[in-house]
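Structure provided below as C-alpha cells; questions to follow.
One protein chain is absent from this view; the other protein chains keep their places.
Now for subunit A:
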Amino acid sequence: MKGVVGSDSSFSGGVAVVLVVLVIDMDTIEVSNLNRQFLFRQSHVGQSKAKVARDAVLKFRPQMSITAHHANVKDPKFNVEFFKQFNVVLNGLDNLDARRHVNRLCLAADVPLVESGTTGFLGQVTVHVKGKTECYECQPKPAPKTYPVCTITSTPSKFVHCIVWAKDLLFAKLFGDRNQENDLNVRSSDAASSSDHAEDVFVRRKDEDIDPYGRRIYDHVFGYNIEVASSNEETWKNRNRPKPIYSADVMPENLTEQNGNVAKNCVVDTSSVSAMASLGLKNPQDTWTLLESSRIFLEALKLFFAKREKEIGNLSFDKDDQLAVEFVTAAANIRAASFGISLHSLFEAKGIAGNIVHAVATTNAIIAGLIVIEAIKVLLKDTDKYRMTYCLEHITKKMLLMPVEPYEPNKSCYVCSETPLSLEINTSRSKLRDFVEKIVKAKLGINFPLIMHGSNLLYEVGDDLDEVEVANYAANLEKVLSQLPSPVTNGTMLTVEDLQQELTCNINIKHREEFDEEKEPDGMLLSGWTQAPPAKDDKQSMNDKQSIGNGGDSSNALQTEPADAVKDGEMEEISEPSGKKRKLSEGSKASILDATDGTRNHKEVEKLDDDDDDDVVMFDDLDSMTNKKKRLQ
C-alpha cells in the first residue's frame, strides 16, 4: 500500500453515506515506506500494512467499517463473485501483473476500476468501466526490461548490465541454489560451458581459508574469465576490450591485516553485518574506488561465510540485505572498471539492483485526492465526468494537473473486446508447450490456462484434475501441434481461457514454415495484439552520473542520481496521453514509451524482479447510497 488511500480517502462530515471498505495488501511495513505512507509509524515496521492502515483510519473515522486482508490479491479466493460485491475498486498496486489480473476480474464482475500510479513527481489516475471506457489493457503497457544474455555475460556497456551480472549470476552462483542453471561461465561464442568445471571453481574447497578463497573467486571472474573473453577477436572488433583485473595487482598486501578481525564464533545479528562498517566506509552516497570495491568484495564474501554460513546455498538477493547489496555493488563496480564503465555508489547500485521506485509524499497525496474524486464520480454514476488525470512534473499548457476524457474501448483489445488474435506458427514443429509458455503465459498473461480446440480440451491446470487427466495434458504439452489428439493446423481456432480472470481469448492459427531467427527467435508471431515496448532505457547513459532529465520521460528534474533505467513497476504506468481516438479532443502529448527495440535478438536473461507490493482498496456501498446527498453540485 502506498499510503495513498486511508486518510486521504475519508469523506468529510457533510456526506451522509455509510462506507464499507475492504483493504487487501500482502506486504509488511518497512522503514523506507515511512517517508510517505503516513498511516504507519516506526513502531509498526514488520506488521501487516492492511491491518495497521485499518487501525489508523479507524482512529479518525471510527464509524467506518473496514476489513483488512493481509493477502495477495491474486489469491483465488478473490474471484469474480468476490469482486461483484463492490461498487468500485481502487488500485494502489505497483506491478503490472497484479494490475492486469484485477483489470480482468473487474471486467468479468462488471465493477468500475480506478487505477493509479506514481513515480517521483509524476502520477496519474484513470477510470475503467466495462463497455464505456478503455480497460486497463486496451493500451499497451511496457513489459519489464530484460537484457540479452551475451550483454550480461560478455559485452556489458552500461552499469546496469554489471549489476545484473553481479546479482543474477555471481551472487546467485556463490550464495544461491547451486542446482540452478547459471550463465556465469557462458561466453557468447561458447554456449556449451563445462558445468562441472564451473562447479569446482566457485565452490569453496574443504580446508580452504576464506582469504585465498575470496581471492581465487576474484581472480577467476575478474581476471581469468575476462582474459578468455578478451581473446575472442570477433566480439571486440568494434568494441573496447575489457581489462582483466587480478587481486594481487589491486591489493598487493595481505588483507587479513587490513580488514581487522572477524571473530567466527561471535554471535552477531545478521542484519547489522556489514563490510562497509568493517572497513570504515560510512557514506552510502560515496562512490568507491576500484581498490575500495575490491576490499568490500573480499570482506563481504568473508562475512557471508563467517557470519551467515547457514544461509549460503539458499540466499536470494534482497535489496534490504545490506551485505548482499554491498557485495553486488562491489562486484558490479569491479566489472565496470574492467569494461571502462563508471563506478557507482552503493546508494545508486541499490536502487538499480533493487528496482527501487523513487517516491515522495506529495505526489501520492495528490493522486490519492484525485482517486477519491474519481471514485465519487463512479459512485454517483456521473459518467460524463469521468477523467483520466495526469499529474505533471513540468507545467504544460499552464497545467500541473491535466484531465483528459477517457477513451472508448479499444476494439482490438483481446481482454475487453474479445477480438480474436492471429498466431503464425509452424504447426509441425512447435509443441503445445511452446505455445503455452511463450504465448499464453508470457504474452497473454494467463497463468492458469484452459486451452480448447472446439469442444476438445487440449490442456488445463487445476487442483481437481485426476491422474489420467494430468498425464494426458503432460503428454499433450510434448506433442507438436499438428499431432495433438485434436490436431491444430492452419485455420484452426483455439480458445484460451483463464477461469479465475474469466477471460476468454480466441486465437486463429496460421501455419508458417520459416521464421527469422533474429527477429522471431520464438518461431511464433502473434498479431492483433500490440506488443508493449520495453521500458525506456537505451537513450540514457548509465556511464555518466549527471542527472538525466529527458523532457518527456519519467525521470525527473530534481534527481541527482543517474536515471534508473531498470525501474519497472511504476515507471511503466506513467504514460502521457497518446493521441489516440477519444471522445473529445483535449491536448495530447506523444507517449513517453518509445519503441526502442534492439534487444530482442538473443535469448533473454531473467527479468528483474518487481517490488511486490500488492494491494487493492475498495469501497463497498450499502443501500444507504440511495439516500446520499449529492456532494458535487
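Rule of thumb we're sticking to: a contact is a pair of C-beta atoms (placed from the backbone, for glycine too) under 8 Å apart; a residue touches a chain by one contact, two chains touch by 3 or more; residues count from 1.
Note that contacts and distances are computed from a predicted model.
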{"item": "From \"AP-3 complex subunit delta-1\", \"Cytochrome c oxidase assembly protein COX19\", \"Histidine-containing phosphotransfer protein\" or \"Ubiquitin-like 1-activating enzyme E1A\", the hidden chain's UniProt protein name", "value": "\"Ubiquitin-like 1-activating enzyme E1A\""}
{"item": "Residue of A:Val20, A:Ile312 or A:Ile373 in touch with the missing chain, whole complex considered", "value": "A:Ile373"}
{"item": "Residue touching the undisplayed chain, where the options are A:Ser32, A:Asn314 or A:Asn490", "value": "A:Ser32"}
{"item": "Residue of A:Ala361, A:Ala442, A:Ala475 or A:Met493 in touch with the missing chain, whole complex considered", "value": "A:Ala361"}
{"item": "Hidden partner chain, touching residue among A:Val228, A:Leu400 or A:Ala442", "value": "A:Leu400"}
{"item": "Residues in subunit A touching the chain absent from view", "value": "7-14, 31-32, 34-36, 38, 41-42, 59-62, 120-121, 282-285, 347, 351, 356-366, 368-370, 372-373, 376, 387, 389, 391, 394-395, 398-403, 546-551, 556-561, 564, 631-633"}
